[in-house]
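For this depiction, one protein chain was excluded, whereas all remaining protein chains were kept in their positions.
For chain A:
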Amino acid sequence: MSDQIDPITRSVIQHRMSAIVEEMGEAMLRTAYSQILNSSRDFSMGIVDRQCRLIAQADHIPVHVGALPAAVRALEARFGDDVHEGDVFVLNDPYHGGSHLPDVTVFVPVFAGGERRLWTVVRAHVGDIGGATHGGYNPDAREIYHEGLRLPPLKLAEKGVMREDVIEMIALNVRLPREFRGDLDAIIGAGRLGRRSLDRLYGEFSADLVDRAIEEILDGAEARTRAIIEGWPDGVYEGTAYLDDDGRGRQDVAIRAAVTVDGGRIAVDLTRSDPQSESFVNSPHANTQAAVSMALAYLIDADIPKNDGVFRLIDITTKKGTIVDPEEGAPVTLSTTHPSNEIVEAMVRALQTACPQRCMGGWSRRFRISFTGQNPRNGRPFIWHMFHARPGGGASPAGDGWSGAGEWHTVGGIKFGSVEVSEARFPLFFDRHEFRPGSGGDGTYRGGLGGELDLRIEVPAYAHTAGEGARHGSAGIAGGRDGKPHDYRMVTDEGETRLATKQFGISVPEGAHFRVRSAGGGGWGDPANRRAEDRKRDEDREII
């Protein structure tokens, strides 16, 4: 066996692998049932090897990507050699390889020449996972058991035969079993589609050749990332970002990042972050690692493949018992968005002096609101998650931010549903759904605008919130100003109330209105340098 593989074969194999994860994602998008999956595309696909290294991923949910290797590690630790062709595995527990309980991860092993080689991994956010509240976002949770059903690594299929007993057990513990099964079919379908395509790859190239190609692909991504980091002055850079509160009376929970740039590597020290919380704002270690990876992915060239070669350049230090590394058993559901987004923001704030031309104004934080009630359109109970009034994206040295393109964790990847379809399916009426003037942070380049939504619920219902960013706006960077924070209100005959970001079971009387004003993105650069014609255009368009 020679050490080198010819560059042509290597390129062919790399090309194939990214085509495979793309194809898996496409199939998933088109077959999923729940609103969260098919509309918000809250899922990710990856190919991971037996050493738990991420080989290829499609550009789906950035915070999932860095987390997939930890998931495979948990699976390998549990099952070892008890893995056979035709098996399918699942897990969701944050303390056993998962991120938070609604993110269900499915694994399909890929064999070649009788030997196990790779995993196709699909992580998808399902509509409900049981527990005390629907959807898993339970601001009242004090321990993980309140957040839903915990699945350690387990087999969903054995040698090609689905374990109906296991699936029935899970379906029995979730609120929308029909939808859950539809989503699970789609998730497994995507994983198997990936295996089928990898089988073809192994039919064409020897396993040895594929192995060597993988090493070169990872080394290549590492080299490119290293070259970028080497351009940043060595030193220690500090940045802090805050959660508004933990919903239990603690305000301004700090994420403190000290980033050491040393040659081509970076070390991220999060040990000085605040202590863990009693509520669901804790980030389990795997999730923290994923958030740090996400930040680095945003700061390097967009076309570098996001694989193990990139992420192995980061060292992360955390302290047990902090918000970014809680003791097992602490509730964590909010973590994939918060404090993930604050971890990214703390990193970008830290590095804005090291590489201002690669840093962007803050993207927004996620303020969820959902409604439950009885749907007169079809006589069934409904759950509706609001993805409208998307908040603004951050400005950058390249120009103004994208209006309504979203949060740090979605960066333009969430599609809000058609207003017409939403009104036809749910007892909702959208009085107004437009950009929110004045919400983008000022700067040489202005942050993207948030949204305005005036929504009427036609039936009595319950509203639930889970999110962040009603107190802290998206960060202004390199001299830019922060964007405006979120401001959600409920208007009833009794008057107007501003909604807290972590509140379950708000009673919504018939005919109530919601007045949602979402956050704008952070600005970039000194506002004094903004061109007069840009300000004039913004005025003409009534967006400032």
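By our rule, contacts are C-beta pairs under 8 Å (C-beta built on N, C-alpha and C of every residue); 3 or more make two chains touch, one makes a residue touch a chain; residues count from 1.
FYI, contacts and distances are computed from a predicted model.
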Undepicted complex member, UniProt protein name, chosen from "N-methylhydantoinase A", "Aspartyl/glutamyl-tRNA(Asn/Gln) amidotransferase subunit C", "AzlD domain-containing protein" or "Simple sugar transport system permease protein": "N-methylhydantoinase A"
Sole contact to the chain not displayed, among A:Gln51, A:Thr271, A:Thr317 or A:Ser418: A:Ser418
Residue, one of A:Ala346, A:Ala461 or A:Ile543, that touches the chain absent here: A:Ile543
Listed residues A:Val88, A:Val104, A:Ala141 or A:Met360, member touching the removed chain: A:Met360
Residue, one of A:Phe435, A:Tyr488 or A:Phe514, that touches the chain absent here: A:Phe435
On chain A, residues whose C-beta touches the chain left out of the figure: 6-8, 10-12, 14-16, 19, 23, 26-27, 29-35, 38-39, 59-60, 62, 178-179, 182, 185-186, 189, 192-193, 216, 220-225, 227, 297-298, 302-306, 358, 360, 363, 378, 387, 390, 393-394, 396-406, 411-421, 423-424, 429-435, 448, 451, 454, 540-543
